[in-house]
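Only one protein chain is missing; all other protein chains are in place.
Chain naming follows the written order as A, B, C, D, E and F, and within any one chain the residues start at number 1.
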Amino acid sequence: MNTLIFRTVAPYISALMVLFSIFVLLRGHNEPGGGFIGGLIAASAIAIYGIAYGVRAVRQAIYIHPNVLAGVGLVMAALAGFASFFAGKPFLTGLWYLPTVSGVKLPISNVLVFDVGVYFVVVGSVAAIALSLEESD
Amino acid sequence: MEIILAVVVGIFFAGGIYLMLSARLVRILLGVAIFGNAVNLLIFTGGRLVEAAPPVIGRAEGAAQVANPLPQALILTAIVISFSIFAFLLVLAFRAYQSLDTDDVDEMRLAEPPLNKPPLHY
Amino acid sequence: MATIFINILLSLAWAAITGSFSFINLLFGFVLGGLSLTLIRAQLDSMNHFRRFFGSVRLALTFLIELIKSSVNVALIVLSPGRTLRPAIIAYPLDVTTPAEITLLANLITLTPGTLSMDVSDDNKTLYVHAIDAPNPDEIIADIKHSFEGQIRRVFHP
Amino acid sequence: MSGQLFLTGALIVTFLVLSLAFVLIVIRIVKGPSLSDRILALDLLIAVAIGYIAAFGISTGYSIYVDIAIALGLVGFLSTIALARFVLSRRTKSDDEDTTGEGVKADV
Amino acid sequence: MPPFPADLMLYASLLPFAAAFIAPWLVGRMGHNAGWVLAGVPALLFVLFAAFLPGVAAGTVTTYGIDWAPGLSVRYAHLIDGLSLTFALLITGIGTLIVIYAGGYLKGYAHQGRFMMFLLLFMGAMLGLVIADDLITLFVFYELTSITSFLLIGFDHKREAARRAAVQALVITGGGGLALLAGLILMRVVSGETSVSGLLAMPDVLRDGPAYTAIALLIMLAAFTKSAQVPFHSWLPNAMEAPTPVSAYLHSATMVKAGVFVLMRFSPNLGDTALWSIMLTGFGGATFLTGVILGIRQTDLKQILAYTTVASLGLLVMLTGVGTDYAIAGAVLYLVAHALFKGGLFMVAGAIDHETGTRDVRVLGGLLGKMPVTFVAAFLACLSMAGLPPFIGFVAKEVLYNGVYEAAWLPTIVSLIGNTLMFTIACVLLMPFFAKPGALPKSPHEAPPSLWLGPIVLSVIGLFSALFLGSTLSAVVLPMANAVAGGPVDTNIHLWPAGLKPPVVLTLITVGSGVALFFVYGRVRDGIAGLLTAIGWGPDKGFDQAVRGLVGASWRVTNFVQPGHMKLYVSVVFLAVALALWLPPIFGGFPSLGGTGALAAPYHFAVLAIAVAGVIIVIVSKSRIVAIVSLGIQGTMVALIFMLYGAPDLSFTQFMVETLSVVILALVMTRLDLDAVDHRPRPVAMKDAAVAIACGAGFSLMLLSIVQIPFNNTLSEFFLTYAYDIAHGKNVVNVILVDFRALDTLGEIAVVMGAGIAILALIRLRARVSA
Amino acid sequence: MSDLFLYLTGILCMIGAFFVLVAAIGILKLDDLYMRMHAASKAGTLGSGVLLVALAVFAGESDVVLRAIAAFVFFLLTAPVSAHLLARAAYTIGYKPCDATHMDALADREQMAPKSH
Partner (left out) sequence: MMYISTIIGALGLFLSTGTVLAAQTASEAAGGAAADQAAAETVPGATATVDPLLTVATPLAAWLAALPIALPLLGAGLTLVLRNLPRWQAPMALIVLGLTALTAVGLSAVVEATGPIMMAMGNWTPPFGIVIAVDSLGALLVLVTSLVGLIGIGYARLDVGDEGVKYGFYSFYLLLICGVNGAFSTGDIFNLYVWFEVFLISSFGLMILGGTNIQLDGAVKYGVLNLIATTVFLIAVGATYGATGTLNMADLQRVLADNDAAPLLTIAALFVLAFAMKAAAFPLHFWLPASYHTPKVIVSAIFAGLLTKVGVYSLMRIVVMLFGADGAVYMPLIVILGVLTAVLGAMGALAQVDLKRLAAFLVVSGIGVMMIGIGLGTQQGLTGAIVYTVHSILVMTGLFLILGMCDRLSQGGSLLQAGGLYSARGFAAALFLVFGFSTAGLPPFSGFWPKFILVEASLAVEGSIAILGVLGIIISGFITTIVIGRAWALVFLTPQPAGAPAVSAEPVNPAVIILAGFVVGLGLFPAFVVDPAINGAAGLLNPSAYVTEVLGGR
């Protein structure tokens, strides 16, 4: 939509939303949120950007095809599940590494990678849907 | 409370199904959306309703009851799935309308044209 | 430079939503903000404007006051029976020139009493404003010039 | 009157008022008359929902709902944008406008 | 006993299949001469089977086998007794001659290799059928004979008549096969036995069992279709579309006797009842008469032979039904005799066709001098067919007259009429050699040896088997008759009758009236032809009518159950949903509706009411935008409901999804010039509403009855307990999604990913097509 | 928590609800779309904003306060944009202001060519 006001605001709202989506993703394990919701928010951000500047601009902005992003997410999630193979545990078993760095417990786990995979899948696919609809004129 | 929600769920179902029974693509899709919401509410209610604390540990100190998290997770999965399917059907409807030139599903007879009589020779 | 400024703003926003202004969190917010900005990098070049933080704060305060005034105004209009309104769509001649300034002005106009931005002319010289009760359009133009446009100019061109 | 009691009463009032607002918005959606009116009403509905969420957070004491409000604030306008686009698109396809019976002029 | 392990035959009997698969290759290399090589297989088998003769003559019954499907109690097993051995010898012996004959006959034809393959496949199937001990093995080979017959009849595939005949044979014998399957399985179920030998060991188990009538009728149906009994006979004359070797082998000597074989095989278990006697005698007699009457009406040599084959099969069935020792001995003798003379005659007919280019008896003539060797074969075979001494056909007729005469008068009359006409037809079959020739398409010469070898051998065997009747009886006939009778038969059979006993009188009458009839043959033939034309209907036409009827009915039914109208599809589905929701409580009791918790706070009502309002507005809205906006309302309210009951994640997701739904709806609707007006006429809308309300109310009812049940919260308690301790997450819903039930989520993102690419494909592929 | 905050929360709630109601009444009562938009974009925004502030006051924890304010700010960022787009779209396709509108500068614009969108 070719309006000055919208075009001026849209990129910043998009950036803000992506930021918010990452926040929602990362803290989802402890508060409402997670990969799905984060992904949906990020996809909304991309949709807004797309509506303002067109599909081509979005494609340039995200480097890779959104469907590929979704594929990456799925592979990530699946590989996160396979990680437990090396720990002698069943598929999709959560593995936690909890180092304490300067008094702060850092939870590192394949579960987080899994959730990030979810996030990518949702972002990629929903964005792909919105973009392909947007450009289907 | 469950009685009221059960009635609401019933109305959702009835509305969604009534729309899906129309032969028009747009109405069918609207029906699908409502139908999906009805299902989610049904599962939600079936997992029992409590006006309760959200199932977030550490946020519910002192709460008498914590909401049942499992149906929530199931519904979350179902919502995302049905959204995906809904999106696909929506685009499919759009494409079908463009290509088949009708939104009346009863007039979509390309895949199932009136059946020719099968041959009787050998 | 402007990009870093926006990045810092985003970092602050991150701290706000995560609820922690600890250094490490601000740093993390900065990185994530940078990541978000890479998405919209194509639009960043036109943003070399925000110069003055204090101007912004002052603008924000003005704005909040105007928002409350405008809401009360709406309440009065809506709740008082028999009041005759004289709406108008006014062409507001813009002094500010850059898209960011115009946008900010337009949004502020929308949120403040009796006015609503509708469109910007193709040459970015005129803002079309709907006024809910404008017996005298010039008064409204002068009002906007006085309250917001000047402040915006001061924020962007110190 | 203790503060808690006052707050409880205030919240009841708040919820009732918000519910009334919902109803009024729905009436506007039913009445229309134009697409834009209805989109405006939906936009407001989401705004009211944000308020409702805030009030609910207060009444239950669970502040985590505020995040939903953040999300709604950000994405709520996405639907308005999309619908505004939809409104605009109808201009280019004026030959077979809505046959809604509500009158072409009213329903633009 | 044979000088080799008996169970060698398990594999040896499969040799024809192996030969079948090398046949195309061999024919490709050797041309029509491959027949001589391939004939080695049946010849070898003949020899191997012949090794069993002494033992069988001595009354030994040999069974051997291996497990095939042990879990189903199915074995691949053989039973060598008089019945199976006689059949096996006929199949391999005549088979040898036929393979040789086919090599000569098919010289120059297309697809010779394929033909040989089918023929050998058939041979293997037929052999497997007759020597099968296991009931299911028997069925498998029985069906294989139908399949191979189908392939062989349709061999001349360019002719519609051949294609029709093939399908007809498949339908009729295939249908009978299904009856056989049911009958055999019923035998297994009733008796607990899985083998023929097992059944023979307890002959009364079926007869006294609960399902005797059903079993008997099913077996009869199978046999009647396979052996071309009235009214299923018409496929057999039509099967003459097949090349002559096929007619000779399958449709006279062997396959068509599979039905008779089955009747004989189970005669000890199923026979000796009124049902058995009446049905077999009745259908067999009717077939016998129909066959000869229709046979005498024909002018095509092969057709004449075909109808007399039908008649002979009728006679065999009738004799099996009569079931006395003499009748059974007569049946056995006649079966052997018929295989010999009819097989030969078919080959003769083929040779004549091959040399003259026609098979029309009204045209053929004067071949006596041109084809002397063929004549000798034909002459000997016709004498046997006519039942004249000293041929095996004569012995058979004497014994069967003896059998029917001592049993009842009706079969006697039938036999007399039938044999008389058979005699006349045998005379007619010799006319091509004696009559004045008409205009023949080709000028005939003696056929090559491959074409006359078979008939000569068979005819001569027909002669010698009578001349050495004692050996024939002891080696072949009596062991088989014993097997059929289920015990030693008490007969006294000689080539030359001792005195003027009733059978001899009947023979004299037969010959006398047969000769007399031959002199008025032309008028009789035309008279029958006229009569049949006047009737104008026969089972063959009936077959067409049945198939047309079935196809037409299928067409109408399919139009009804799959009409192409999606509205109907959806309606039926939801009607089914309504029934699924209402019938169980109607029959199983409604839940009581007490104790479903407290009422909600009033502000909950507003949310619910507006959600409902949203649905209603969607339904009544006349424009799509109102509908979409109202959908947004409804979805938003659902999100609020989730929030009210402690589900922030759900509420969050629902808001997002709702927004995105509205966005994509708007994006699509932008391009879709459609309104949401309900086009349904009022009555239709009322019906739909009734279905919808029934479903909705049904779901409410189910939900209410679910919430009555005390809830088992174990799972959620577990999640709440361990989410933080072990899974290190406080948001239990998210922990469920990414840990407790991560597999769901993995599947779910697969769905999301799939939707993304599917939608892209939907949109892009269109762009390409329309460009 | 001190009663003061409870009272303040209650009052803010009611104020917020009041403005929300004003907005709702406004969109029902005012004459044309553009006038209704005034009600929605101002009173609606403020109403919900005040409710968020009430939440911040009530919660008192810094993270909640910050998030509530963030929500308000984000909402302020987006609300005028959607109002602008909707008004512009409506006008572009020919939604005329009500008869009381005594001045229409957009109509006077020489060329009202449809903008590409």
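Rule of thumb we're sticking to: a contact is a pair of C-beta atoms (placed from the backbone, for glycine too) under 8 Å apart; a residue touches a chain by one contact, two chains touch by 3 or more.
All values reported here derive from a predicted model rather than from experimental measurement.
Screening A:17, A:58, A:74 or A:118 against the full complex identifies A:74 as the residue touching the chain left out.
Within the entire complex, the positions of subunit E that touch the omitted partner chain are 68-72, 74, 110-111, 114, 136, 139-140, 143-144, 146-147, 150, 154, 157-158, 160, 163-164, 166-167, 170-171, 174-175, 177-179, 181-182, 185-186, 188-189, 547, 550-551, 553-555, 557-559, 561-562, 564, 566, 568-570, 572-574, 576-577, 580-581, 583-585, 588-591, 699, 702-703, 705-709, 711-715, 717-722, 724-726, 730, 739-744, 746-748, 750-751, 753-755, 757-758, 760-762, 764-766, 768-769.
Where subunit A meets the chain that is not shown, the touching residues are 23, 26-27, 29-30, 65, 67-68, 70-75, 78-79, 81-82, 84-85, 88-94, 101, 103-108, 112.
Against the chain not displayed here, subunit B makes contact via residues 20, 25, 28, 32, 35-36, 39, 42-43, 45-48, 57-58, 60-61, 66, 70-71, 74, 77-78, 81-82, 84-85, 88-89, 92-93, 95-96, 99-100, 105, 108-112, 115-116, 118-119, 121-122.
Basically, only the chains that are shown with their structure count from here on.
No other pair of chains shares as many C-beta contacts as B-E. Taking the CA centroid of subunit E as reference, the farthest chain centroid is that of C. Centre to centre, using the average C-alpha position, subunit E and subunit F are separated by 78 Å.
With centres taken as mean Cα positions, subunit B sits 26 Å from subunit A. Across the assembly, subunit A contributes residues 1, 3, 5-6, 9, 12-13, 16, 20, 30-33, 36-37, 41, 44, 47, 122, 125, 129, 132-133 that each touch 2 or more other chains.
Residue positions of subunit B touching 2 or more other chains, listed in rising order: 53-54, 56, 58-59, 76, 80, 84, 87, 91. Checking each pair of chains for touch leaves A-B, A-C, A-D, A-E, A-F, B-D, B-E, C-F, D-E, D-F. By the touch criterion given at the top, residues 54, 56, 58-59, 76, 80, 84, 87, 91 of subunit B touch subunit A in their complex.
In the complex of the two chains, the subunit D residues touching subunit A come out as 64, 67-68, 70-71, 74-75, 78, 81-82, 84-85, 88.
Contact residues of subunit B toward subunit D in the complex are 53-54, 56, 59-60.
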